[in-house]
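With one protein chain held back, the other chains of the complex are shown just where they sit.
Every chain is named by a letter (A and B) in the order it is written, and numbering of its residues begins at 1.
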Amino acid sequence: MYIKSSILFFLYIEINLILLSNGERTKDQMYEHFDGRMSCFRRLNATHQIGCSSKRDGSTGIIHYVEEQEDLNFILKTGSAGDYIPIIPTVLLKPETIKSLKNSGKISGIVIYNDNTKIPKHYSHELKCPNPRSNIEKTCDVPWNKHGTGILHDDVPFPIYYVNNEEDLKKIKDCFQKFNNFSYETQYTRSLCSIELDAFMHATTDTPTCIRRSNSKTNLNPVKFCDPLGGENVWASLFPIENVTAKNDAVHANNKKYIILATHLDTTSMVHAAYPGAVNPITGIVTLLATADLLKRMVKEEVQYGDNILFMLFSGETYDYIGSQRMVYDMEKDEFPMKIDPDIKNPLPLIHLDDISIFVELDQLSKNKQLFANPTDSSNNSRMKNFMQKLQNYSKSFATFMYGSQLPPSSLQSFVKGNSNLSGLVLANYRSNYLNNYYNSIYDNYTNVDYQYYNTTEDNTSEIPFDSIQYYTANISEMLARSLYEEVINKRYEGDEKPRLELIDELYNCYLLNPDCKVHQAIQRKKLGETPYNSYSFYVGVTVVPNLLTYAIGLTLGWLTGDIVATNKTCIGDPHIPVYQYFNMSRSLDNLNTTECFRTTMNFTEALSPAFILPDYNWKSNKYSSWSESTWKDLTVRMFLKPSAAHERFTIAIGSVTFIMSLILVYFVKSRSHILFVTPENCSPTSC
Amino acid sequence: MDLTKMTNDRKLYLCRWYFRAGFALLPFLWAVNSIWFFNEAFRKPEYDEQKQIKKYVIFSGIGTIIWTVIIVTWVVIFQVNRAHWGEFADDISFIIPLGTP
C-alpha cells in the first residue's frame, strides 16, 4: 500500500535512489522469489542429453496444486487458461505422469514437493541397472535397482523444480487457493497465480557436440557450453609406499603387492543441490574410514608386513565410473601414483593393475542381517577363498555372511575390465536387488539409514544402542580390519584396539546432518556448512569447480591414517619425498584446540574421464565415461500474478481508444481554433 | 552528395562507378545505386546521359535481385540444416546459439 502512494508521490518528489533503498519496490510487491537451485538440469553423454531445460527466458505456467492423481487429471482436462505448472507431490513423479504431461501440451513445467504424510515406499529415478554402458557383460541381466524408473536418464522437455521448504510451499499453496482454486471454467477471465521456472541450459545434443562448440575457433562469442563431470579421487596407503632410489627402477616397481580397500564418493538425484546420499555412498565411506582408522591403530607396532593396503575413494562413479576408469587408465599409462618426473629424487614406485592382489570394494552397507560378498569371476583362488573365509568368521557375531552370484555395478567393474584376472569382491548388504528403496534420490537421507546423532565422547559410548547404524558400521569395520590385518601381517590380531563408535557417530553426523561437525573442525576445514551447495555435496560436480567435500573426506582419511610428527616445524612436505603430505590438524576429537603436524600418505589424483584428455578419442567407442554437465546462467524461480488475457485486452483497448480519440479531438480543436477561441485584436487580455 | 546540384556527366560517372564497384561482391552498393539513381533514370526529363544511367540502374537492380535470391536461399538452407550438418555447420558459424541443437 505504501508503495502505491509513494509512486504517485514520485510525481512530486524525485529522490528515487534514496526511496528505493529504504522503501519497498513495486517489483518486490509483484514477485515472490524462491531459491531456485533445486532444479533439474541437463547432462550429456556421447549420444544423448538427459535432464531438463526451461525456455530461454524461463518457462511460465499457472500454478495448480495437486494432492492426488485426480487433481492432475482434472487440470489436464479442464484447464482453460494457457500453460500450467502443476505442483505435484514426489509420489506422482513417475514415468507415466511425465509422459501424460508431455503429451497433454498444456504443461510448461513441474514443481515437486515432499508430502510428509505420503512418503513413497520406494523412490528411485536411477536406471534399473546403473551405468549399463560401462559394466562388464551380463551385469545388467539383474535388475539391481528394481524400483528404478529411469527418469533421471530421460530428456524432459520442461523444467522441474523441487520445493524443499515448508514455508515456500505454503506460500504457493495459499496463492493457489486465493487466486486459482475456484470456478475453473472462467479461469481465463481472471488474473492467476503463476510461477516462472528459469533453468535454461546452454548445451544440447551430446557431449561431443558441446565440447566441439565450446572449442570452436570461428565462434565470435566464445562460450563454454558444457563442463566434463569429474573431481578428484582420494587415496592413501596403510604403510608408506617405499621410495625407489634409482630412477630406472621406478618402472619395475619393487614387486610389492597391494590390497585395495575402495568405495565411491558420489551419488546423484533428480534435482540440483539435493544429494543426501545416506546409504549410497555414505555408509560405504564411513565404513572405509572407520576401517582405515582401526587398521592404522592395529598395525602401530608392526614393522614387518607382506602386502600393503591402499585406501581408495573414487569420484564420479555414478556417471559411468569416471574415477575408477581414470585410475585404471593412470595405472596402465604408468602414471599412478604419479607421473615419472626426472626432477624428483625419490619417486614413488609405479603401481600397475597386476600389482593388486585383492580388491575389496564397499558398496551400500546399511543395516541388514545378511552381508554379501559378490566376488569377481577370477576369485576362485585359494587366497581369495581364504580371505572370504576370514570375513565370514569375523562377521558371525552380527550378520550372516553369504556369497553373491554376480558382480554388481561398482568401481570394481572398471578394474576387471582392465585386468580380467583380478581377484576382488564387492561387500554389500544386498545380493541382487538393492535393499535401498531410495537409491540415488532425495529420500536417501538420514532416516533411510535410521541414524540418530548421540554426540558422545570416547569414554562414554554406552548411549549408542546395539542396533544402531553406528554399531553396525563398527562391526563391519572390525571384521574388515581383522581380516585385512591377517592378510598383511600374516598372523591373528591379538591386541585390543576396537572401532571407535564416537568417531563413526561423528562421521555420520558430518555427512548426514552437520557439515561443521567436530571431524571437520579437527581437520581444519571450518565453515563448510556455509559454502554453496554445489561445491560441498555428494554429487560429483564438474572438474572446474573443486568439490570441498572430497577434500574434507581426503583430509579425514589422512588424519585417521597419519602420524603425528614433532620434528617438522613448518609442517610442509618435501617435494623430493612425495610419499608424505603434511597437514596441521587437531590432535583428536576430544582435543580440537591442540594442533599437531600430521604426516600422511594421503593424496589426490584427478578424476576426469580419459575421454576428455585423449586428443583423438572416439566418442562412439563407449570406452570411457563421456558425461558432461550443461552450463547455465541462472537457476531462478519466482511466483507472481499473471494478468488475464481479458485484462490485457481491456488495458490495450482503453489505451488505444484514448489515443485515437485524442488524435481526432485535438485535430478538430486545432482546425477550428479560430472559431473556438475568440481573440479580437483590440481585446487586451485584461478585458476579455 | 546532392544529385540535384550535380552535372549530368558527373552523375553518369558516379552511377557507372557504383555499378563497377558492385562487382567486388558488394551487392548493397548495387542496391544503393539502383535506388539512388532511380529518379534520374526513369523520372527525369530526358537528357543525353540518361540512357546510360538507365542501363546501369537496371543492371544494378538485376544484380541486387540475384544477390537477394542467393542470400535468402543460403540462409534458409543453412537454418534448416544447421543441426544436421554438425561439425561443418559449427565451423562456418560465427555465432552458435545457446540451447539449440
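One rule holds for everything that comes next: a contact is a pair of C-beta atoms (placed from the backbone, for glycine too) under 8 Å apart; a residue touches a chain by one contact, two chains touch by 3 or more.
Keep this in mind: contacts and distances are computed from a predicted model.
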Of the options "26S proteasome complex subunit SEM1", "Ribophorin II", "Gamma-secretase subunit Aph-1" or "TBC1 domain family member", which is the UniProt protein name for the chain that has been left out of view? "Gamma-secretase subunit Aph-1"
By the document's own contact criterion, which visible chains does the hidden chain reach in the full complex? A
Going by the contact rule already stated, which one of A:M402, A:I564 or A:V666 would touch the omitted chain in the full complex? A:V666
Looking beyond the chains shown, say which of A:T60, A:T267 or A:N547 touches the absent one. A:T60
If the hidden chain were put back, which residues of chain A would touch it? 1-16, 18, 25-32, 60, 175, 191, 193-194, 196, 639-643, 647-656, 658-660, 662-663, 665-667, 670, 672, 675-679, 681, 685-686, 688
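Basically, only the chains that are shown with their structure count from here on.
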Per the contact definition, I'd like the list of chain A residues that touch chain B in the complex. 53, 56, 200-205, 209, 212-213, 216, 218-221, 223, 225
Given the complex, residues on chain B that touch chain A span 83, 86-87, 90-96, 98-101
